[in-house]
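Every protein chain but one is kept in place in this view of the complex.
What follows is chain A.
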Amino acid sequence: MDLHFGDSKPTDEERAAIDALLGPPESSWEGAARDEMRAADLRWARGGRAARDRRDLLLPGLHAINDRVGWISEGALDYLCRRLTVPPAEAYGVATFYAMFSVKPRPATVLHVCTDLACAAAGASALCEGVEARLGLGSGVHVERSPCLGLCERAPAALAIKAGDPVRTAVSAPATVHEAVLAASSPDSAPEEPPAAMAVPQAGDPGLTLLRRVGVVDPASLDDYRSHGGYAALRRAFDLGPAGVIREVTDSGLVGRGGAAFPTGRKWQATASQPDHPHYLVCNADESEPGTFKDRVILEGDPYALVESMTIAAYATGAHRGYLYLRGEYPRALRRMEHAIAQARARGFLGEDILGQGYAFDIEIRRGAGAYICGEETALFNSIEGYRGEPRSKPPFPVEKGLFGKPTVENNVETLVNVLPILTMGAEAYAAIGTEKSTGPKLFCVSGSVERPGIYELPFGATLGELLDLAGVRPGLRAVLLGGAAGGFVRADERDIPLTFEGTREAGTTLGSGVVMAFDDTVPLPRLLLRIAEFFRDESCGQCVPCRVGTVRQEEALNRIAERTGAAAADDIALLREVGRAMRDASICGLGQTAWNAVESAIDRLGAYE
(Lines give C-alpha, C1' and ligand atoms only; values in the text may rest on other atoms or scores of the structure.)
Protein backbone atom coordinates (compact mmCIF):
# COMPACT_ATOMS: atom_id res chain seq x y z
CA MET A 1 0.00 0.00 0.00
CA ASP A 2 1.36 3.34 -1.05
CA LEU A 3 0.02 6.09 1.17
CA HIS A 4 0.11 9.61 -0.07
CA PHE A 5 -0.90 12.57 2.02
CA GLY A 6 -1.40 16.18 1.16
CA ASP A 7 -0.02 19.12 3.11
CA SER A 8 -3.14 19.75 5.18
CA LYS A 9 -2.68 19.39 8.90
CA PRO A 10 -5.33 18.66 11.49
CA THR A 11 -6.25 21.37 13.98
CA ASP A 12 -5.40 20.69 17.62
CA GLU A 13 -9.05 19.97 18.26
CA GLU A 14 -9.30 17.44 15.45
CA ARG A 15 -6.10 15.75 16.56
CA ALA A 16 -7.37 15.60 20.13
CA ALA A 17 -10.67 14.06 19.04
CA ILE A 18 -8.90 11.31 17.10
CA ASP A 19 -6.32 10.71 19.83
CA ALA A 20 -9.14 10.42 22.37
CA LEU A 21 -10.43 7.47 20.38
CA LEU A 22 -7.17 5.83 19.33
CA GLY A 23 -4.73 6.97 22.01
CA PRO A 24 -1.67 9.09 21.24
CA PRO A 25 0.28 8.14 18.10
CA GLU A 26 3.12 5.73 18.75
CA SER A 27 5.45 6.91 16.02
CA SER A 28 5.89 9.48 13.34
CA TRP A 29 4.55 6.88 10.92
CA GLU A 30 1.24 7.37 12.68
CA GLY A 31 1.52 11.12 12.63
CA ALA A 32 3.42 12.01 15.80
CA ALA A 33 5.52 15.16 15.53
CA ARG A 34 9.16 14.50 14.66
CA ASP A 35 10.54 16.02 17.85
CA GLU A 36 8.50 13.55 19.86
CA MET A 37 10.34 10.75 18.17
CA ARG A 38 12.85 8.57 19.83
CA ALA A 39 15.80 7.32 17.79
CA ALA A 40 14.39 3.81 17.83
CA ASP A 41 11.33 5.19 16.18
CA LEU A 42 13.19 5.45 12.91
CA ARG A 43 13.69 1.75 12.63
CA TRP A 44 10.13 0.51 12.48
CA ALA A 45 6.82 1.38 11.05
CA ARG A 46 3.53 0.04 12.13
CA GLY A 47 2.26 -1.12 8.80
CA GLY A 48 1.16 -4.31 7.18
CA ARG A 49 -1.47 -6.55 8.63
CA ALA A 50 -1.35 -5.01 12.11
CA ALA A 51 -2.31 -1.67 10.62
CA ARG A 52 -4.90 -3.04 8.22
CA ASP A 53 -6.57 -4.93 11.03
CA ARG A 54 -7.60 -1.63 12.53
CA ARG A 55 -9.47 -0.50 9.46
CA ASP A 56 -12.76 -1.05 11.32
CA LEU A 57 -11.90 1.98 13.48
CA LEU A 58 -12.35 4.24 10.47
CA LEU A 59 -16.06 4.83 11.02
CA PRO A 60 -15.67 5.48 14.77
CA GLY A 61 -12.81 7.84 13.84
CA LEU A 62 -14.99 9.77 11.39
CA HIS A 63 -17.63 10.02 14.10
CA ALA A 64 -15.03 11.32 16.56
CA ILE A 65 -14.09 14.15 14.19
CA ASN A 66 -17.65 14.95 13.23
CA ASP A 67 -18.83 14.90 16.85
CA ARG A 68 -16.11 17.32 17.89
CA VAL A 69 -16.01 19.72 14.96
CA GLY A 70 -19.20 19.15 13.00
CA TRP A 71 -17.51 18.32 9.72
CA ILE A 72 -14.51 16.39 8.42
CA SER A 73 -11.68 18.53 7.08
CA GLU A 74 -8.93 17.33 4.78
CA GLY A 75 -6.34 17.64 7.53
CA ALA A 76 -8.43 15.65 9.98
CA LEU A 77 -9.13 12.95 7.43
CA ASP A 78 -5.44 12.69 6.52
CA TYR A 79 -4.45 12.40 10.17
CA LEU A 80 -7.04 9.68 10.77
CA CYS A 81 -5.72 7.87 7.69
CA ARG A 82 -2.16 8.07 8.99
CA ARG A 83 -3.24 6.67 12.32
CA LEU A 84 -5.02 3.71 10.73
CA THR A 85 -2.92 3.22 7.57
CA VAL A 86 -5.95 3.76 5.37
CA PRO A 87 -5.54 5.28 1.89
CA PRO A 88 -7.03 8.80 1.95
CA ALA A 89 -9.00 8.16 -1.24
CA GLU A 90 -10.80 5.24 0.38
CA ALA A 91 -11.45 7.17 3.58
CA TYR A 92 -12.85 10.00 1.48
CA GLY A 93 -15.11 7.49 -0.26
CA VAL A 94 -16.33 6.28 3.11
CA ALA A 95 -16.82 9.75 4.59
CA THR A 96 -18.86 10.90 1.60
CA PHE A 97 -21.05 7.80 1.76
CA TYR A 98 -22.84 8.77 4.96
CA ALA A 99 -25.47 11.48 5.12
CA MET A 100 -24.54 12.60 8.64
CA PHE A 101 -20.98 13.49 7.65
CA SER A 102 -19.86 16.48 5.64
CA VAL A 103 -16.49 16.97 4.00
CA LYS A 104 -17.31 20.64 3.44
CA PRO A 105 -17.27 23.20 6.24
CA ARG A 106 -20.59 23.67 7.98
CA PRO A 107 -21.77 25.10 11.29
CA ALA A 108 -21.19 23.04 14.43
CA THR A 109 -24.90 22.47 14.90
CA VAL A 110 -26.96 20.47 12.44
CA LEU A 111 -30.71 20.35 12.80
CA HIS A 112 -32.19 17.30 11.09
CA VAL A 113 -35.84 17.97 10.30
CA CYS A 114 -37.71 14.84 9.30
CA THR A 115 -39.66 15.21 6.08
CA ASP A 116 -40.59 11.56 5.74
CA LEU A 117 -44.07 10.07 5.50
CA ALA A 118 -45.49 10.38 9.01
CA CYS A 119 -43.91 13.77 9.56
CA ALA A 120 -44.93 15.01 6.11
CA ALA A 121 -48.53 14.13 6.96
CA ALA A 122 -48.12 16.02 10.24
CA GLY A 123 -46.95 19.25 8.66
CA ALA A 124 -43.22 18.78 8.22
CA SER A 125 -42.97 21.05 5.21
CA ALA A 126 -44.37 24.03 7.13
CA LEU A 127 -42.04 23.19 9.99
CA CYS A 128 -39.07 23.05 7.61
CA GLU A 129 -39.91 26.37 6.00
CA GLY A 130 -40.39 28.00 9.39
CA VAL A 131 -37.15 26.63 10.74
CA GLU A 132 -35.18 27.52 7.62
CA ALA A 133 -36.54 31.07 7.75
CA ARG A 134 -35.38 31.47 11.36
CA LEU A 135 -32.06 29.66 11.01
CA GLY A 136 -30.55 31.17 7.91
CA LEU A 137 -26.91 31.85 7.13
CA GLY A 138 -25.01 33.12 10.13
CA SER A 139 -27.31 31.49 12.65
CA GLY A 140 -24.71 28.84 13.41
CA VAL A 141 -27.15 26.09 12.55
CA HIS A 142 -27.25 24.03 9.40
CA VAL A 143 -30.75 22.76 8.65
CA GLU A 144 -30.89 19.39 6.94
CA ARG A 145 -34.06 17.82 5.55
CA SER A 146 -33.87 14.29 6.77
CA PRO A 147 -35.38 10.88 6.08
CA CYS A 148 -37.38 9.21 8.86
CA LEU A 149 -35.89 9.85 12.30
CA GLY A 150 -37.83 7.01 13.91
CA LEU A 151 -39.96 9.35 15.99
CA CYS A 152 -43.17 8.82 14.04
CA GLU A 153 -45.38 8.58 17.13
CA ARG A 154 -44.49 12.19 17.86
CA ALA A 155 -44.49 13.63 14.34
CA PRO A 156 -43.27 16.05 13.15
CA ALA A 157 -39.80 15.47 14.54
CA ALA A 158 -36.47 17.25 14.58
CA LEU A 159 -33.09 16.20 15.92
CA ALA A 160 -30.38 18.72 16.77
CA ILE A 161 -26.74 17.64 16.98
CA LYS A 162 -24.27 20.19 18.28
CA ALA A 163 -20.63 19.23 17.81
CA GLY A 164 -18.29 19.78 20.72
CA ASP A 165 -16.71 17.99 23.62
CA PRO A 166 -18.92 16.20 24.38
CA VAL A 167 -21.33 16.32 21.47
CA ARG A 168 -24.80 17.46 22.51
CA THR A 169 -28.10 16.35 21.10
CA ALA A 170 -31.70 17.37 21.55
CA VAL A 171 -34.88 15.91 20.14
CA SER A 172 -37.88 18.05 19.49
CA ALA A 173 -41.02 16.03 18.81
CA PRO A 174 -43.72 16.90 18.18
CA ALA A 175 -41.85 19.95 17.04
CA THR A 176 -43.01 23.48 16.55
CA VAL A 177 -40.81 26.01 14.79
CA HIS A 178 -40.04 27.65 18.11
CA GLU A 179 -39.13 24.41 19.89
CA ALA A 180 -37.01 23.11 17.03
CA VAL A 181 -35.08 26.38 16.89
CA LEU A 182 -34.61 26.26 20.66
CA ALA A 183 -33.34 22.67 20.50
CA ALA A 184 -30.85 23.65 17.83
CA SER A 185 -29.60 26.83 19.48
CA SER A 186 -29.22 25.43 22.97
CA PRO A 187 -29.55 21.65 23.09
CA ASP A 188 -28.63 21.60 26.78
CA SER A 189 -31.62 23.61 27.85
CA ALA A 190 -34.11 21.86 25.59
CA PRO A 191 -36.83 20.03 27.51
CA GLU A 192 -36.15 16.39 28.33
CA GLU A 193 -37.58 13.87 25.89
CA PRO A 194 -40.63 12.02 27.22
CA PRO A 195 -39.81 8.53 28.51
CA ALA A 196 -39.78 5.64 26.03
CA ALA A 197 -42.95 4.27 27.62
CA MET A 198 -44.84 7.22 26.15
CA ALA A 199 -44.47 5.47 22.81
CA VAL A 200 -46.19 2.38 24.20
CA PRO A 201 -49.90 3.06 24.70
CA GLN A 202 -50.29 -0.40 26.24
CA ALA A 203 -47.46 0.20 28.75
CA GLY A 204 -48.05 -1.54 32.06
CA ASP A 205 -50.56 -4.01 30.61
CA PRO A 206 -49.76 -7.34 32.32
CA GLY A 207 -50.61 -9.22 29.14
CA LEU A 208 -47.54 -7.87 27.34
CA THR A 209 -44.57 -10.11 26.64
CA LEU A 210 -41.93 -8.16 24.72
CA LEU A 211 -42.87 -4.75 26.09
CA ARG A 212 -43.73 -5.81 29.60
CA ARG A 213 -40.78 -4.02 31.18
CA VAL A 214 -40.99 -0.82 29.14
CA GLY A 215 -42.20 1.91 31.48
CA VAL A 216 -42.10 -0.51 34.40
CA VAL A 217 -38.38 -0.85 35.03
CA ASP A 218 -35.79 1.88 35.34
CA PRO A 219 -33.83 1.50 32.08
CA ALA A 220 -30.65 2.50 33.91
CA SER A 221 -30.90 -0.09 36.65
CA LEU A 222 -29.58 -3.61 36.22
CA ASP A 223 -31.04 -4.55 39.61
CA ASP A 224 -34.46 -3.38 38.56
CA TYR A 225 -34.12 -5.43 35.38
CA ARG A 226 -33.17 -8.52 37.36
CA SER A 227 -36.02 -8.08 39.81
CA HIS A 228 -38.40 -8.10 36.85
CA GLY A 229 -37.32 -11.43 35.50
CA GLY A 230 -34.06 -10.31 33.91
CA TYR A 231 -31.33 -12.89 33.31
CA ALA A 232 -33.66 -15.82 33.97
CA ALA A 233 -33.47 -16.66 30.28
CA LEU A 234 -29.66 -16.64 30.24
CA ARG A 235 -29.57 -19.03 33.20
CA ARG A 236 -31.95 -21.33 31.34
CA ALA A 237 -29.71 -21.04 28.30
CA PHE A 238 -26.68 -22.16 30.29
CA ASP A 239 -28.74 -25.12 31.57
CA LEU A 240 -29.76 -26.09 28.06
CA GLY A 241 -26.35 -25.70 26.44
CA PRO A 242 -25.84 -24.11 23.00
CA ALA A 243 -27.48 -26.94 21.05
CA GLY A 244 -30.43 -26.93 23.43
CA VAL A 245 -30.95 -23.19 22.96
CA ILE A 246 -30.92 -23.56 19.19
CA ARG A 247 -33.43 -26.41 19.47
CA GLU A 248 -35.76 -24.27 21.56
CA VAL A 249 -35.50 -21.34 19.17
CA THR A 250 -36.09 -23.62 16.18
CA ASP A 251 -39.08 -25.28 17.85
CA SER A 252 -40.55 -21.93 18.77
CA GLY A 253 -40.95 -21.10 15.09
CA LEU A 254 -39.33 -17.69 15.57
CA VAL A 255 -38.61 -15.91 12.29
CA GLY A 256 -36.70 -12.67 11.74
CA ARG A 257 -38.60 -9.50 12.56
CA GLY A 258 -36.52 -7.13 10.46
CA GLY A 259 -38.63 -7.76 7.38
CA ALA A 260 -37.26 -10.86 5.68
CA ALA A 261 -38.86 -13.41 8.06
CA PHE A 262 -36.05 -15.95 7.86
CA PRO A 263 -36.26 -18.76 10.47
CA THR A 264 -33.98 -17.70 13.32
CA GLY A 265 -33.25 -21.21 14.55
CA ARG A 266 -32.03 -22.26 11.13
CA LYS A 267 -29.76 -19.23 10.88
CA TRP A 268 -28.27 -19.96 14.29
CA GLN A 269 -27.76 -23.63 13.51
CA ALA A 270 -26.05 -22.78 10.23
CA THR A 271 -23.67 -20.39 11.98
CA ALA A 272 -22.99 -22.63 14.97
CA SER A 273 -22.02 -25.54 12.72
CA GLN A 274 -19.40 -23.59 10.72
CA PRO A 275 -15.89 -24.95 11.35
CA ASP A 276 -14.27 -21.58 10.64
CA HIS A 277 -13.68 -19.38 13.68
CA PRO A 278 -14.19 -16.91 15.29
CA HIS A 279 -17.94 -16.58 14.95
CA TYR A 280 -19.53 -13.17 15.31
CA LEU A 281 -22.89 -11.95 16.45
CA VAL A 282 -24.24 -8.75 14.96
CA CYS A 283 -27.36 -7.07 16.22
CA ASN A 284 -28.94 -4.94 13.55
CA ALA A 285 -30.28 -1.85 15.28
CA ASP A 286 -29.91 0.32 12.18
CA GLU A 287 -33.63 0.84 12.20
CA SER A 288 -34.19 3.17 9.26
CA GLU A 289 -37.26 1.91 7.45
CA PRO A 290 -39.57 4.93 7.32
CA GLY A 291 -42.27 4.47 9.94
CA THR A 292 -40.30 2.01 12.08
CA PHE A 293 -39.44 2.88 15.68
CA LYS A 294 -39.97 -0.34 17.63
CA ASP A 295 -36.30 -1.09 18.15
CA ARG A 296 -35.74 2.41 19.49
CA VAL A 297 -38.40 1.88 22.13
CA ILE A 298 -36.80 -1.39 23.27
CA LEU A 299 -33.30 0.09 23.25
CA GLU A 300 -34.45 3.07 25.30
CA GLY A 301 -36.99 1.37 27.50
CA ASP A 302 -35.51 -2.04 28.22
CA PRO A 303 -31.83 -1.98 27.21
CA TYR A 304 -30.72 -4.89 29.39
CA ALA A 305 -33.15 -7.17 27.58
CA LEU A 306 -31.10 -6.69 24.44
CA VAL A 307 -27.82 -7.24 26.29
CA GLU A 308 -29.18 -10.49 27.71
CA SER A 309 -30.63 -11.75 24.44
CA MET A 310 -27.42 -10.92 22.54
CA THR A 311 -25.52 -12.93 25.15
CA ILE A 312 -27.83 -15.89 24.62
CA ALA A 313 -27.59 -15.69 20.84
CA ALA A 314 -23.81 -15.52 20.99
CA TYR A 315 -23.64 -18.42 23.43
CA ALA A 316 -25.82 -20.55 21.19
CA THR A 317 -23.82 -19.81 18.04
CA GLY A 318 -20.36 -19.95 19.56
CA ALA A 319 -19.56 -16.25 19.27
CA HIS A 320 -17.47 -14.38 21.80
CA ARG A 321 -17.80 -10.96 20.29
CA GLY A 322 -20.96 -9.12 19.43
CA TYR A 323 -21.49 -5.88 17.57
CA LEU A 324 -24.51 -3.71 18.12
CA TYR A 325 -24.89 -1.59 14.99
CA LEU A 326 -27.04 1.29 16.10
CA ARG A 327 -28.40 3.91 13.79
CA GLY A 328 -26.69 7.26 14.15
CA GLU A 329 -29.92 9.17 14.66
CA TYR A 330 -30.72 7.50 18.00
CA PRO A 331 -28.67 9.43 20.58
CA ARG A 332 -30.75 8.42 23.59
CA ALA A 333 -30.72 4.75 22.63
CA LEU A 334 -26.93 5.05 22.31
CA ARG A 335 -26.58 6.47 25.82
CA ARG A 336 -28.88 3.88 27.33
CA MET A 337 -27.13 0.97 25.63
CA GLU A 338 -23.65 2.27 26.50
CA HIS A 339 -24.73 2.50 30.11
CA ALA A 340 -26.37 -0.93 30.12
CA ILE A 341 -23.37 -2.63 28.53
CA ALA A 342 -20.98 -0.97 30.98
CA GLN A 343 -23.15 -2.01 33.92
CA ALA A 344 -23.47 -5.57 32.67
CA ARG A 345 -19.71 -5.73 32.20
CA ALA A 346 -19.03 -4.37 35.67
CA ARG A 347 -21.34 -6.93 37.21
CA GLY A 348 -20.08 -9.98 35.36
CA PHE A 349 -22.94 -10.30 32.91
CA LEU A 350 -20.53 -9.56 30.09
CA GLY A 351 -16.84 -10.27 29.99
CA GLU A 352 -14.48 -13.17 30.46
CA ASP A 353 -16.58 -15.39 32.69
CA ILE A 354 -20.29 -14.71 32.49
CA LEU A 355 -22.24 -15.86 35.55
CA GLY A 356 -19.29 -18.05 36.48
CA GLN A 357 -20.04 -20.34 33.55
CA GLY A 358 -16.66 -19.93 31.90
CA TYR A 359 -18.23 -18.37 28.84
CA ALA A 360 -16.72 -15.14 27.50
CA PHE A 361 -18.68 -12.57 25.53
CA ASP A 362 -18.61 -8.84 25.07
CA ILE A 363 -20.53 -6.30 23.05
CA GLU A 364 -19.20 -3.34 21.10
CA ILE A 365 -21.49 -0.60 19.86
CA ARG A 366 -20.95 0.77 16.39
CA ARG A 367 -22.88 3.81 15.27
CA GLY A 368 -24.26 4.19 11.81
CA ALA A 369 -23.97 7.60 10.20
CA GLY A 370 -27.10 8.06 8.16
CA ALA A 371 -27.44 5.33 5.55
CA TYR A 372 -30.61 3.26 5.20
CA ILE A 373 -28.70 0.73 3.12
CA CYS A 374 -26.60 -0.22 6.15
CA GLY A 375 -29.66 -2.03 7.51
CA GLU A 376 -28.98 -4.59 4.76
CA GLU A 377 -26.92 -7.22 6.53
CA THR A 378 -23.90 -7.36 4.23
CA ALA A 379 -23.80 -3.57 3.82
CA LEU A 380 -23.79 -3.42 7.60
CA PHE A 381 -20.74 -5.69 7.72
CA ASN A 382 -18.91 -3.47 5.24
CA SER A 383 -19.84 -0.45 7.30
CA ILE A 384 -18.46 -1.98 10.52
CA GLU A 385 -15.31 -3.06 8.70
CA GLY A 386 -14.63 0.54 7.64
CA TYR A 387 -15.67 0.28 4.01
CA ARG A 388 -18.47 1.96 2.11
CA GLY A 389 -21.79 0.49 3.20
CA GLU A 390 -22.44 -1.30 -0.06
CA PRO A 391 -24.15 -4.69 -0.04
CA ARG A 392 -22.10 -7.71 -1.02
CA SER A 393 -23.38 -10.25 -3.45
CA LYS A 394 -24.77 -13.41 -1.98
CA PRO A 395 -23.77 -16.27 -1.92
CA PRO A 396 -21.67 -16.57 0.18
CA PHE A 397 -24.20 -15.95 2.92
CA PRO A 398 -23.29 -14.34 6.25
CA VAL A 399 -23.64 -17.61 8.17
CA GLU A 400 -20.63 -18.75 6.16
CA LYS A 401 -18.74 -15.53 5.38
CA GLY A 402 -20.06 -12.52 7.21
CA LEU A 403 -18.36 -9.90 9.33
CA PHE A 404 -14.58 -9.89 8.70
CA GLY A 405 -15.22 -12.84 6.38
CA LYS A 406 -16.15 -15.08 9.30
CA PRO A 407 -19.37 -16.97 10.11
CA THR A 408 -21.78 -14.40 11.45
CA VAL A 409 -25.28 -14.48 12.79
CA GLU A 410 -27.08 -11.22 12.24
CA ASN A 411 -30.42 -10.50 13.90
CA ASN A 412 -32.73 -7.58 14.34
CA VAL A 413 -33.36 -6.16 17.84
CA GLU A 414 -36.95 -7.37 18.00
CA THR A 415 -35.98 -10.86 16.84
CA LEU A 416 -33.39 -11.11 19.59
CA VAL A 417 -35.61 -9.98 22.44
CA ASN A 418 -38.11 -12.68 21.42
CA VAL A 419 -35.54 -15.22 22.54
CA LEU A 420 -36.11 -14.25 26.18
CA PRO A 421 -39.77 -15.39 26.38
CA ILE A 422 -38.91 -18.45 24.28
CA LEU A 423 -36.48 -19.59 26.92
CA THR A 424 -38.47 -18.53 29.97
CA MET A 425 -41.82 -19.92 28.86
CA GLY A 426 -40.49 -22.75 26.68
CA ALA A 427 -40.74 -23.21 22.94
CA GLU A 428 -44.08 -24.95 23.10
CA ALA A 429 -45.85 -22.26 25.09
CA TYR A 430 -44.28 -19.59 22.86
CA ALA A 431 -45.35 -21.36 19.68
CA ALA A 432 -48.89 -21.49 21.03
CA ILE A 433 -49.02 -17.70 20.72
CA GLY A 434 -50.05 -16.40 17.33
CA THR A 435 -50.85 -18.56 14.34
CA GLU A 436 -49.40 -21.81 13.15
CA LYS A 437 -46.99 -20.26 10.69
CA SER A 438 -46.37 -16.94 12.47
CA THR A 439 -45.68 -17.68 16.09
CA GLY A 440 -45.25 -15.37 19.03
CA PRO A 441 -46.00 -11.76 19.73
CA LYS A 442 -45.30 -9.03 17.20
CA LEU A 443 -44.58 -5.35 17.57
CA PHE A 444 -46.38 -2.94 15.29
CA CYS A 445 -45.35 0.66 14.71
CA VAL A 446 -48.60 2.53 14.29
CA SER A 447 -48.44 6.14 13.17
CA GLY A 448 -50.19 8.67 10.99
CA SER A 449 -53.87 9.35 11.21
CA VAL A 450 -54.61 7.67 14.57
CA GLU A 451 -55.43 9.02 18.02
CA ARG A 452 -52.85 6.94 19.90
CA PRO A 453 -49.78 6.36 17.70
CA GLY A 454 -47.06 4.15 19.11
CA ILE A 455 -45.75 0.63 19.43
CA TYR A 456 -48.39 -2.05 19.88
CA GLU A 457 -47.73 -5.62 20.87
CA LEU A 458 -50.25 -8.11 19.57
CA PRO A 459 -50.08 -11.84 19.01
CA PHE A 460 -49.72 -12.69 15.33
CA GLY A 461 -53.15 -13.17 13.84
CA ALA A 462 -54.85 -9.95 14.90
CA THR A 463 -56.38 -8.21 11.95
CA LEU A 464 -55.43 -4.84 10.59
CA GLY A 465 -58.82 -3.51 11.67
CA GLU A 466 -58.31 -4.63 15.27
CA LEU A 467 -54.95 -2.91 15.42
CA LEU A 468 -56.29 0.29 13.88
CA ASP A 469 -59.19 0.32 16.37
CA LEU A 470 -56.79 -0.17 19.24
CA ALA A 471 -54.82 2.85 18.08
CA GLY A 472 -58.00 4.85 17.53
CA VAL A 473 -58.02 5.37 13.79
CA ARG A 474 -59.41 8.74 12.81
CA PRO A 475 -62.33 9.13 10.42
CA GLY A 476 -61.64 9.60 6.74
CA LEU A 477 -59.05 6.83 6.45
CA ARG A 478 -57.86 6.59 2.85
CA ALA A 479 -55.03 4.07 2.90
CA VAL A 480 -52.68 2.16 5.16
CA LEU A 481 -49.02 1.63 4.39
CA LEU A 482 -47.80 -1.74 5.66
CA GLY A 483 -44.09 -2.42 6.05
CA GLY A 484 -42.77 1.07 5.41
CA ALA A 485 -41.33 2.52 2.21
CA ALA A 486 -40.29 -0.96 1.10
CA GLY A 487 -43.77 -2.30 1.88
CA GLY A 488 -47.10 -1.70 0.27
CA PHE A 489 -50.34 0.24 0.56
CA VAL A 490 -53.68 -1.39 1.32
CA ARG A 491 -57.14 0.16 1.11
CA ALA A 492 -59.06 1.43 4.09
CA ASP A 493 -61.66 -1.31 3.59
CA GLU A 494 -59.10 -4.12 3.81
CA ARG A 495 -59.44 -4.26 7.57
CA ASP A 496 -59.71 -8.04 7.61
CA ILE A 497 -56.15 -8.69 6.49
CA PRO A 498 -54.62 -10.87 9.21
CA LEU A 499 -51.37 -9.41 10.43
CA THR A 500 -49.28 -12.51 9.89
CA PHE A 501 -46.53 -13.25 7.40
CA GLU A 502 -48.71 -15.72 5.52
CA GLY A 503 -51.87 -13.61 5.82
CA THR A 504 -50.31 -10.49 4.36
CA ARG A 505 -48.62 -12.55 1.65
CA GLU A 506 -51.97 -14.08 0.68
CA ALA A 507 -53.46 -10.62 0.53
CA GLY A 508 -50.69 -9.64 -1.85
CA THR A 509 -48.93 -7.30 0.52
CA THR A 510 -46.24 -7.53 3.18
CA LEU A 511 -45.80 -7.20 6.91
CA GLY A 512 -42.22 -6.03 6.53
CA SER A 513 -40.85 -4.63 9.74
CA GLY A 514 -44.31 -4.07 11.26
CA VAL A 515 -45.04 -0.54 10.04
CA VAL A 516 -48.72 0.38 9.99
CA MET A 517 -49.07 3.94 8.81
CA ALA A 518 -52.57 5.34 8.39
CA PHE A 519 -53.31 8.13 5.93
CA ASP A 520 -56.53 10.07 5.72
CA ASP A 521 -57.84 11.81 2.62
CA THR A 522 -56.20 15.13 3.46
CA VAL A 523 -52.84 13.82 2.26
CA PRO A 524 -52.48 13.78 -1.54
CA LEU A 525 -51.36 10.30 -2.50
CA PRO A 526 -49.04 11.37 -5.36
CA ARG A 527 -47.16 13.55 -2.88
CA LEU A 528 -46.58 10.53 -0.61
CA LEU A 529 -45.42 8.39 -3.50
CA LEU A 530 -43.02 11.08 -4.58
CA ARG A 531 -41.57 11.21 -1.06
CA ILE A 532 -41.07 7.45 -1.11
CA ALA A 533 -39.35 7.70 -4.49
CA GLU A 534 -37.11 10.51 -3.21
CA PHE A 535 -36.24 8.36 -0.24
CA PHE A 536 -35.04 5.48 -2.42
CA ARG A 537 -33.15 7.80 -4.75
CA ASP A 538 -31.34 9.35 -1.78
CA GLU A 539 -30.62 6.06 -0.07
CA SER A 540 -29.49 3.98 -3.05
CA CYS A 541 -25.83 3.19 -2.50
CA GLY A 542 -25.17 3.52 -6.22
CA GLN A 543 -23.48 0.21 -6.70
CA CYS A 544 -25.77 -1.43 -9.26
CA VAL A 545 -27.33 0.20 -12.29
CA PRO A 546 -31.00 -0.85 -11.89
CA CYS A 547 -31.21 0.81 -8.48
CA ARG A 548 -28.80 3.72 -9.02
CA VAL A 549 -30.46 4.99 -12.16
CA GLY A 550 -33.82 3.24 -11.80
CA THR A 551 -34.71 5.07 -8.59
CA VAL A 552 -33.93 8.36 -10.34
CA ARG A 553 -36.11 7.50 -13.33
CA GLN A 554 -38.90 6.41 -10.97
CA GLU A 555 -38.81 9.74 -9.18
CA GLU A 556 -38.76 11.67 -12.46
CA ALA A 557 -41.81 9.81 -13.75
CA LEU A 558 -43.73 10.33 -10.50
CA ASN A 559 -42.84 14.01 -10.65
CA ARG A 560 -44.25 14.25 -14.17
CA ILE A 561 -47.56 12.67 -13.20
CA ALA A 562 -47.94 14.31 -9.79
CA GLU A 563 -50.82 16.39 -11.10
CA ARG A 564 -52.11 14.02 -13.77
CA THR A 565 -54.62 11.21 -13.91
CA GLY A 566 -56.05 8.69 -16.36
CA ALA A 567 -54.78 8.69 -19.91
CA ALA A 568 -52.44 11.60 -19.17
CA ALA A 569 -50.56 9.42 -16.70
CA ALA A 570 -50.82 6.09 -18.52
CA ASP A 571 -47.54 6.29 -20.44
CA ASP A 572 -45.52 7.11 -17.38
CA ILE A 573 -47.23 4.39 -15.36
CA ALA A 574 -46.29 1.88 -18.05
CA LEU A 575 -42.73 3.17 -17.88
CA LEU A 576 -42.74 2.89 -14.08
CA ARG A 577 -43.89 -0.72 -14.34
CA GLU A 578 -41.10 -1.62 -16.72
CA VAL A 579 -38.40 0.08 -14.68
CA GLY A 580 -39.87 -1.29 -11.46
CA ARG A 581 -39.81 -4.81 -12.77
CA ALA A 582 -36.14 -4.56 -13.70
CA MET A 583 -35.28 -3.03 -10.31
CA ARG A 584 -37.07 -5.90 -8.58
CA ASP A 585 -35.44 -8.57 -10.75
CA ALA A 586 -31.93 -7.31 -11.29
CA SER A 587 -30.87 -5.20 -8.28
CA ILE A 588 -28.19 -6.59 -6.00
CA CYS A 589 -30.03 -6.13 -2.72
CA GLY A 590 -33.39 -5.65 -1.10
CA LEU A 591 -33.29 -1.86 -1.41
CA GLY A 592 -33.51 -1.82 -5.19
CA GLN A 593 -35.69 -4.92 -5.23
CA THR A 594 -38.35 -3.23 -3.09
CA ALA A 595 -37.98 0.37 -4.28
CA TRP A 596 -41.04 0.07 -6.50
CA ASN A 597 -43.30 -1.94 -4.15
CA ALA A 598 -45.14 0.92 -2.49
CA VAL A 599 -45.68 2.82 -5.74
CA GLU A 600 -46.94 -0.30 -7.49
CA SER A 601 -49.38 -1.07 -4.68
CA ALA A 602 -50.70 2.49 -4.71
CA ILE A 603 -51.38 2.25 -8.44
CA ASP A 604 -52.89 -1.24 -8.36
CA ARG A 605 -54.72 -1.30 -5.04
CA LEU A 606 -55.57 2.31 -4.36
CA GLY A 607 -56.10 3.36 -7.93
CA ALA A 608 -53.71 6.28 -7.63
CA TYR A 609 -53.68 8.40 -10.83
CA GLU A 610 -57.07 7.08 -11.96
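As a convention for this text, a residue touches a chain if its C-beta (ideal position, glycine included) is under 8 Å from a C-beta of that chain, and two chains touch if they have at least 3 such contacts; residues count from 1.
Going forward, contacts and distances are computed from a predicted model.
Selecting from "Sugar transporter", "2Fe-2S iron-sulfur cluster-binding protein", "PspC domain-containing protein" or "Dihydroxyacetone kinase subunit L", the unshown chain of this assembly corresponds to "2Fe-2S iron-sulfur cluster-binding protein" (UniProt protein name). The chain that is not drawn here is touched, among residues A:L22, A:L59 or A:A91, by A:A91. Where chain A meets the chain that is not shown, the touching residues are 1-4, 6, 74, 77, 87-93, 96-97, 99, 103, 371, 388, 393, 537-546, 548-553, 556-557, 560, 575, 578-579, 581-582, 584-588, 593.
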